[in-house]
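Missing here: one protein chain of the complex. Every other protein chain is in place.
Presenting chain A:
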């Protein structure tokens, strides 16, 4: 089990990092030939940063668009954020201040994450319009995340695993050193699902996380009259006359 997970974890981390980097590079390389911010839009770069910040942290547009969905999504993502920060302690020898800060929130955050996901899943199955646009992959993705959340919560609250050994395994792995992983089926399931998630991340709709920052309707400055905006391929057209 130790060797299997050592390999799987290394591979999936690699796929996740490389895949994501490739996608981000692709977004960054693809030109935006025309100015298309959804107006009213900020006139300055600082304004754009604020707009994107509000979208990323508060889900501003979603709040305007659908309040129940906003609540479910917000609860899930907030829980996820806390849980992720908390997980840093399994990778660092010295527990950082942020991790220490969220430590007491771990359990409620885990619950919020699972509850948010469950609500999102129910909504997907119950609301006719949303069911119509739902594909098998959308359901599987929620189930996968739920599986990770539930197995994690079970380990935290019900059948405790040898967390010291888990930490040793991961800190060891980062130093290319093999230390034994506890042979706990729940832990195995949890890690397996996490690896799966990392592998599909760069090929799935989970790309919405980096994608938001590349969305031209949200990240462009509203200054087309002041500044001429010309994509490289459009500039080449111009030279040809």
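As a working rule, a residue touches a chain if its C-beta (ideal position, glycine included) is under 8 Å from a C-beta of that chain, and two chains touch if they have at least 3 such contacts; residues count from 1.
As a working rule, contacts and distances are computed from a predicted model.
K.L.:
One chain of this complex is not shown here; going by its UniProt record, which of these names is it: "ABC transporter permease", "Hydrogenase expression/formation protein HypD", "Fe-S oxidoreductase" or "Spermidine export protein MdtJ"?
P.N.:
"Fe-S oxidoreductase"
K.L.:
Give the residue, chosen from A:5, A:59 or A:169, that touches the chain omitted from the document.
P.N.:
A:59
K.L.:
For a quick check of understanding: of A:118, A:146 or A:207, which residue touches the chain that isn't displayed?
P.N.:
Within the whole complex, the residue contacting the unshown chain is A:207.
K.L.:
Residue by residue, what part of chain A touches the chain that was omitted?
P.N.:
Touching the missing chain: residues 23, 26-27, 30-36, 38-43, 55, 59, 61-62, 64-66, 69, 73, 127-130, 132-138, 140, 200, 203-205, 207-208, 211-212, 214-218, 222, 224-231, 233-234, 237.
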